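Handing you this structure, nothing more for now.
Partial complex: the chains shown occupy the same locations as in the complete assembly.
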Amino acid sequence: MDASDTLTLPYAPAEEKRPSRRIPVAVLGATGSVGQRFVQLLDGHPWFKLHEVVASDRSAGRPYAEAAEWRLDMLLPTDAAALEVKLLGADLESPLLFSGLDSSVAGEAEDDYANRGCVVVSNSRNHRMDPDVPLLIPELNADHIGAIDRQRKRRGGHGYIVTNPNCSVVGLAMAIAPIERLHGIEELHVTTMQAISGAGYAGVASYAILDNVIPYIGSGEEEKIESEPQKILGRWDGERFIDAPFRISAQVNRVPTIDGHLMTISMRLRSSNSVNLDQLRVAIDDFRGEPQVLGLPTAPRKPIHYVHGDDRPQPRLDRDRERGMSVSVGRLRPCPLLDLRMVALVHNTIRGAAGAAILNAELLEAKGLL
Amino acid sequence: MDASDTLTLPYAPAEEKRPSRRIPVAVLGATGSVGQRFVQLLDGHPWFKLHEVVASDRSAGRPYAEAAEWRLDMLLPTDAAALEVKLLGADLESPLLFSGLDSSVAGEAEDDYANRGCVVVSNSRNHRMDPDVPLLIPELNADHIGAIDRQRKRRGGHGYIVTNPNCSVVGLAMAIAPIERLHGIEELHVTTMQAISGAGYAGVASYAILDNVIPYIGSGEEEKIESEPQKILGRWDGERFIDAPFRISAQVNRVPTIDGHLMTISMRLRSSNSVNLDQLRVAIDDFRGEPQVLGLPTAPRKPIHYVHGDDRPQPRLDRDRERGMSVSVGRLRPCPLLDLRMVALVHNTIRGAAGAAILNAELLEAKGLL
Amino acid sequence: MDASDTLTLPYAPAEEKRPSRRIPVAVLGATGSVGQRFVQLLDGHPWFKLHEVVASDRSAGRPYAEAAEWRLDMLLPTDAAALEVKLLGADLESPLLFSGLDSSVAGEAEDDYANRGCVVVSNSRNHRMDPDVPLLIPELNADHIGAIDRQRKRRGGHGYIVTNPNCSVVGLAMAIAPIERLHGIEELHVTTMQAISGAGYAGVASYAILDNVIPYIGSGEEEKIESEPQKILGRWDGERFIDAPFRISAQVNRVPTIDGHLMTISMRLRSSNSVNLDQLRVAIDDFRGEPQVLGLPTAPRKPIHYVHGDDRPQPRLDRDRERGMSVSVGRLRPCPLLDLRMVALVHNTIRGAAGAAILNAELLEAKGLL
């Protein structure tokens, strides 16, 4: 663990596996908050080059710099600023589309582009639970890309959709994955404390959240947290996804933090008698997956950081580890009712949204699926 | 439910049961944050009159107005301002002492005053679990004052100590009491999101908590939440306290709210087959206890408000119900793992601290124990 | 200065000058944030009775409880909850209308009702600078109601409009009024730090303001602050308003506070050689106006509180003085460049908006103008 974690350039300068030329990509929903993160994270990407920005609303036809009302604390990349916003539904030149579309339009639009032959890497919730659409976290279930072949057959062409999970689910699934693999999880309780950025730029009024906590998120948030992890930690058997057999109870809260979803977790294991907490902490910190093996450009060195200290992880201190791509876990300790308790943290707009999708696309490229 | 809830004067103008003259009281630890709340809440109290302010530190001998560095948004009461701060340990004229002492000194000092014949109504944690010291919430366990007789015998005089629970525990115990009585609770998970005022004026640095959540409170907070409710919801059998037989797992967090501890709760019942959620919501809202029967001056009309709405209760909107003396409960719904889930809120420095102690003292007066 | 300031009931129980029966009133724009404050402050008002709620949008026809999405930390008054929302423009039964309409519709709608014979007491900016419309702060310029006669003639009936100033201007004008009267003000610089509630419920996104300050308010805020005080502190000469002859430079900022606009002020006096700071502090604190003489129900005992202490006034500690109806002033001291500097604070949604309008209406009633 060293200071360079957050100081390194977003992408390693020397990269073996890079494609011979950068792949042109489009961002759907480019003016929204997830779309802006896509634009920011794609700036300087070694494999992908932002070529088109697409929006469904009145911003079509205007320069992106003007349409976006850029909100991030990173400056708007110069190249992106000059792009003209295209209307959702228009024919696109890019073979790879990142979708940050609102769920009110994502379902149909993503299907449409996939049927036209595009690869759609989506952050939207609409197709996550489709029976032949991977719900990908490359460190956990890279094998789920096996479903793409079946999906392509259904669509009758090259195009397909892959999705990344709900922002809280990314944190939860990654945090529990090493434990699930070693000891099996039977059931878990999770209470989330979610940052305002999860609701998009204008999603949470300041008058609603200053000096306050709201014990509700809306949009079936608890239901997503209770159902997506089983698909993610399950397996693709060549025909269908087989869910992992644990059950979840989720209670969600909005808190006045800017970025970073924090969550307390309590879980019952299938085999708890062999648990050694110190070994388990090391196993969590040592966890590696396909992106680390493949050296994907956006992959963190360590997908999960076990953070020592009674009062960690904390959103402001830990969310930016490895440019927001690592999940942090701490306070692993026994539970008086179940077996284990712990605290987990995920940067909701990076690892939990745009960064997750970009890592997914990198996996697809590395596996020859673009 | 009406607007007058938060508009009424702190104490009803006409009050039948009031003592013939106001009882002189002292506040121990009067310059601290709990002590200041005592001073504020005692202003205009119909039964008690602030007569002495006591502190353990260098403020002894100075006028209270100068020593207190008054922090509350209520103005410092004129009468209190002029009192000279007495040194902890000095002989006091008041027969009734409210203690907001820091736990580093409370244990010995409270014992000492009780042994000298004073009635000590304490907010400190030191004596809460003593085998003959009531851990009182008058709506729940007014019968626990039966232990006073035994305690007086031990001390050989008139003096004794009663305590109120940890601030989070007040909220938790009150919120679950109606359910415990109707259906029996077997076990529960609780995750708290606690306000900064719970740590005292200087307890949480702004640099630590702005744009942040800290998954830790310190001082055995989780242990207190896991053990105090069993004593509170248990009974005094004439010889000893018999704990209620449920088990608790508590995970605590500090969030950037000023007042009001919010908590998510999931519980398993002893008899769950007869639960009707609508009836249970009414039962929670209809819950009444001894303070309501006796018409104690600080008693809320309703100890628990069941708050409808998917996103309630919320600290800023609901903490001040009935001058901060009511607990709010909402989102009662089934749990996929256990039986019931809900959200509860308590004003931590009023119902959870100084107001709790004052209500305790009112019960003692009404029962002829002063 | 005593604790009862913030503890008193909103309206004094015994009131001499009250009308024989409560006057039925309507609130225009009742579902907005200013409208909700009107509804809250009118609850229990001794002279006025909320009779109609009016809105311009799709909420017409629905019960107010459902249409309002009530946001205040006070509970929605029961009587108001049951009222059916009327459509803006409909004939109203109430002779007195409080307007919290958005400025996009207020101009025409208020004119329309005034021309139909209603008395419109408005918080909107549209008619503030009209040559026969009083811009009232009853403590400062009660004589401006002389313009009503002329306005009635123009409209050809009983109806007319009176307005209250911009929320920051109320604080500024009240804070400087005693100094203007004693020493004359020639020019002043003011920098405001304004609370989020000034922008209405959804006005400021939390993602925009958490851990941030925005040096801009929009809507000509600086221009209003630079021009309204001259009309307020000027006089009605029987024919027209004669502006007070000082000049203002205003710079505005949005800060992450919930209620209470704080401002730093530096001013040059016309006659500075006789200034005695201690006497001036007393003069500010002793300032009284027509509402205090008339004993209007909403009038604060002291319109301005001079708050001692190097670090006061502060929004959270001082905004609620006298139920939010008093302005607080502190840190009066010399300016190295001009003559005097000071800090002022106003509760922007009470004294700076709905409370201001209600006090205006009380003045009109006391003066026989309803």
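As written, the chains take the letters A, B and C, and residue 1 is the first residue of each chain.
Note that in this section a contact is a pair of C-beta atoms (placed from the backbone, for glycine too) under 8 Å apart; a residue touches a chain by one contact, two chains touch by 3 or more.
Computed from a predicted structure; not experimentally measured.
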Whole complex: how many copies, 3 being shown? 4
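Note that in this section only the chains that are shown with their structure count from here on.
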Chain B and chain A are one sequence twice: same or different residues at the contact, by the over-half rule? same
Chain centroid nearest the full-protein CA centroid: B
Report the chain whose mean Cα position is at the greatest distance from that of chain A. C
Taking the mean of the CA coordinates per chain, how far is chain B from chain C in Å? 39
Can you compute the centre-to-centre distance for chain A and chain C, using the mean CA position of each chain? Integer Å is fine. 48
Chain centres from averaged Cα atoms put chain A and chain B apart, in whole Å, by 43
Please list all residues of chain C that touch 2 or more other chains. 71, 210-211, 258
Would you tell me which residues of chain B are touching chain A in their complex? 187, 189, 191, 193, 210-216, 218, 226, 247-249, 251, 253, 255-258, 262, 264, 266, 310-317, 330-331, 335-338, 341, 343
Which bits of chain A are touching chain C when the two form their complex? 33, 71, 196-197, 201-211, 256-258
Residue ranges of chain B touching chain C (in the complex, touch as defined): 1-10, 40, 43-44, 73-78, 210-211, 258, 316-318, 320
